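First the structure, which I've put down as structure tokens, then a few questions once you've had a look.
We show some of the complex, not the whole, and keep each chain where it was.
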Amino acid sequence: MSLLEARGIEKGFGGNPVLRGIDFSVRAGEIVGLLGENGAGKSTLMNILSGNLQPDRGTIAIAGREASLGSAAAGQALGIRFIHQELSLLPSLTVAENISVGRLPRGRLGLVDRGRMRRNARAALDTIGAMGIDPKRLAGSLRLGEQQLVEIARAVSHQPRLLIMDEPTSSLTAHEVDGFFAFVRRLAAQGTAIIFITHRLEEALSLCHRLVVLRNGALVADRPAEGTDRQTLIADMTGRASLFTYQPHADAPGERLLEVEAAGDGSDLAGIDLDLRSGEVVGLFGLVGAGRTELLELIFGARRLRTGRIEIGGRPARFASPADAVRRGLALVPEGRKVQGILPQHDIARNVAIANLGAFGRFGFVSSRRERAAADRYRQALGIRMTGPRQAITALSGGNQQKVLIGRALATGPRLLLLDEPTHGVDIGAKSDIYEIIRAEARSGRGILVASSETEEILTLCDRVAVMSKGRLVDMLDRGSMSEARMVELAFTGH
Amino acid sequence: MRRAHLRFLDVREASVALMLVAVAVYLSFASDYFLAPRNLLNVGRQASVVGMVALGQALVIIARGIDLSVGSVIGLSAVAGAIVARETGIDGLSLPVAAIVGLACGLFNGLLYTKLRINPFIATLGTLSIARGIALLLTGGLPVPLAGPAEFLGAGRLGGIPVSLIIMLVLAAVFVVIAGSTRFGREVFAIGDNPKASRLAGIPLDWVRLRVFAISGMLAGFGGIILAGNLASADPNLGLGYELDVIAAVILGGTSLSGGRGSIPGVILGAVLMALLNNAFVLLGISAYWQVVTKGVVIILAVGLDSIRRDKSADD
Amino acid sequence: PAHAQTAAPEGGTVAAVANPDKKEVRIAFLSFQNNPFWMPVTEGAKAANDYLKPLGGTVDFVDLGNELSAEAVVSGIEGALAKQYDGIVVVPIFDGTARIINEAVDSGVPVISIVAEGAAPSKRVTFIGQNARAAGEQIGRFLVDKMGGKGTLGVITGYFGATQHNERMNGALDFIKANAPDIKILGPFENKDKAESAYSIVQDMQTANPDLSMVYVTAGGPFGAAKAVKDLGLTGKVGVVGFDHTPENMGYLKSGEMVGLLDQAPRQQALDASVMMFNLLVADQQPSAAVIPVEGKLLTPADAK
């Protein structure tokens, strides 16, 4: 019998249908992979199954009995835990407190029993393979990936019957992913049902028992993982068979755009040498914590250059702030779109236009019409799934928000485009679109620097790759010597 | 049609507008004098200085700041303007001097925030005290008489309409444009919405913030000399406690204290509502103690009216 | 005779003229309300209304609220003009009120000021009240006398820069400096009319100056100073001087911490001003002078017994 069975789920937002009659079930001990393009409705469906949202139509049965999930709390009471796509830790509380929050253990005098709380946290962290995280640390001081692990630990510590994870691995290192997968398998073996949303097809294929694909709000495929291959899944998701593959560019790279020499920020980064020509796509690969984000920030003026020098287009560049960098023709798509990317109270058009307002009017004025036109342009070019330029950006799915941010960077017409994990949370179809865009931009003469944790992405996209480890640039590989094995090996230099 | 209707009710200033209409309708029945053009214009004039200063404050609050110093800046600028006019004998100097002093105070606030990274609440609380102290030192505590153009702006009328009301309306129109259709305005909203993202998008945070505080200061300086002009006297205690009125007007008008959202017409409606209340008390002869109670109730209702239909969990 | 005099009302000094034509006269009485000082003012206005009612005069008390400011006075007068009163009695207090008073007078509505007015001249018919500077001087004389020309005097003022508080303070200090240079003066310190601040300031003054012998509070909260003296066990050694016969103050006058209290006869001011306005409106009877000083009564513990 199914642990959870949903029938005929329909849901719309403001008249736009998002889910169209979904039947979905999951059994105890089963790992179900949920796949689909950005905006296909995955998160929405899970929000409904966990009680966060109410369906317009349809029923949900838990262990054979019809349940009405009026709120997240109701779902939690029935043993359903949902780890959201967007992180929701409390940065000024400790890791231990974050894991227990909502039911902090009470000891003598009704005070919080810190010892017990820490032991619980330790146990939960160990279970999921995160031995390295100290429960006493403040959650705000953790890396993104570590924060994600803490969230998982929190959900697990509730010993849920059904655990739903929305892209849990998107900011984990390969190493962390391995530990995490081992844990997921153990958990399933103990009888917990697991729903796992991901855009990484290999992960889905290797971990899950069953794969469910949503497209445009409808369930289009439900098949056992055994015997399914990548190509089938891609076809299910996109309706297209072939996707982007690396195409070496014909012309030789152009003039030198960026030159970094012995650069450092006085703390983590030191002695970075790097150069980039127009028309080139250069990758930055490394383990989490290798300093890729820092390097991009250094080039972009968001971090102060303490040693060495940086030249842009042959002229020295010592930016005091990102504003200077933007003026000199740089643009950055940051990692962590919620915190550093979107303007949540602004509509899509304004989110697109904000980095280059000068281009949308004259004499300090801004034309809303031109902003909207730009949003429509990028909607076309990037395939953003949205109802219109005035739609709130927070109403978009995560991947579509990412596309808006890429649109924002492109709207500045940069000579040098810095991308930090540009396809984080982006579906495979859109990923392919984004790769096309990046290549096209390179062909038109821009230089592009892409930090990525996915070897596949680097191999698909880049002409060269710089591998970083512990704040140093270890080596630069060109197309001929680029391979997954070599990159990973270099990334572990000094570890 | 249905959409347009919803839209109207959804605008941020709907609630205060509703309250304003309610009070006005009530007054037009309760007092024969309320609808007299003269009285309505008085209300407009009484709202004008708070409204003007609240425009600058609104920008500050939208950018996630707060400017507690406006009341004292009103006093200091008025006094400085009046003293310079008296010493030089050139009455016309009072206006530019007041605006410049206000601007200087605003820049001081802005620099404390952007350079020394002092939280705006504390920085402007400090300035509140310092500016008031300087006003007292400059005057020795004595009011300075004031005449000339300042008096015209503060007390004059053009075709029966108070000049200060006209100024406020013109400024409000300018601010609607600034907030909605200029690069600077967009950047103010963006910074208030998400400072981190704004910085990475290439917005010069500190430069925008500095200008925001400078504008608030300058408007307070300008408002100060108009207020003093109205009274034909610049008192070092002028504007004492104004900050709460000004901030209340901004927030009544639907601007969010947590930044990124706000409405310029709402600010003016907020200022007018406060002036209307005071007018009502005088017209209806409400006793002082009940005035105090009523004011509190109306403030709560003005914002609470629409919350009854709003979604409960919306703003967690 | 056409102008037959009735008797002056109780507590007042001016009698109303007869109003044979039964001319209806509406007077707006604008005053604040934030502490006990204003109660006798309010009562005076009410008493004037009762007294003038049979004669055809109404006195409407209009509350300007509990925050004293020039703007409040200005909007009050604007409101009264909008309501077309025949005459206005007002407590203008601040300098900035002259312009609107002139505007009222120019539009044919006479104004009488009471209690306190700004230094800037206005076209008001008359001002009834205590001259703050003279009152300060009266207190200064009393202090010099009481302290025997020596000792330490602490000064607590309401708001720095408030005209009336300044005048009261300087009236006293100038007199003392001129006549008893041996008296050491501490302050002034601002208590924002708060008794609790006065309490703390006295505590601190006494700490730093064990020889403190007298405290002068120019405005609100003198009883806080008196309470501090009592709590310090210095009753009889340190005296407090201040204004207004409020019950609190009178209590400390009786128990000895307070040694002098100057009254402004606020009820009489209110009453007289209203009746004068009536006389002016009905019979065009001009007040006796442009300024009618009210001599304050300086109460001492002997009076409280």
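Just so it is clear, A, B and C label the chains in written order, and each chain counts residues from 1 on its own.
Heads up, the rule we're going with is that a residue touches a chain if its C-beta (ideal position, glycine included) is under 8 Å from a C-beta of that chain, and two chains touch if they have at least 3 such contacts.
For clarity, every value in this text was computed on a predicted model and none was experimentally measured.
Engineer: Report, per chain label, the number of copies making up the whole complex in this file.
Structural biologist: Stoichiometry for the full complex in this file: A x1, B x2, C x1.
Quick note on the criterion: only the chains that are shown with their structure count from here on.
Engineer: Take the average of all CA coordinates in chain A, do the same for chain B, and state the distance between these two points in whole angstrom.
Structural biologist: Centre-to-centre distance between chain A and chain B: 43 Å.
Engineer: What whole-number Å value describes the gap between the mean CA coordinates of chain B and chain C?
Structural biologist: 33
Engineer: Determine the centre-to-centre distance between chain A and chain C, using the mean Cα coordinates as centres, and give it in whole Å.
Structural biologist: About 72 Å, centre to centre.
Engineer: When you check chain B against every other chain, which residues touch at least two of them?
Structural biologist: Not one residue of chain B touches more than one other chain, so the list is empty.
Engineer: What parts of chain C, by residue number, touch at least two of the other chains?
Structural biologist: As it turns out, chain C has no residue touching two or more other chains.
Engineer: Please name which positions on chain B make contact with chain C in the complex.
Structural biologist: Those in contact with chain C are residues 31, 33, 36, 38-39, 42, 45-46, 135-136, 139, 141-143, 145, 151, 155, 227-228, 230-233, 235-238, 240-241, 275, 278-279, 281-283, 285-289, 291-292.
Engineer: Can you list the residues on chain A that touch chain B in the complex?
Structural biologist: It is residues 300, 302, 321-323, 325-327, 331-332, 334, 339-346, 350, 353-358, 361, 364-368, 408, 412 of chain A that touch chain B.
Engineer: Across the complex, what residues on chain C touch chain B?
Structural biologist: So the residues of chain C touching chain B come out as 32-34, 60-67, 69-72, 74-76, 78-84, 94-99, 118-120, 159-163, 166.
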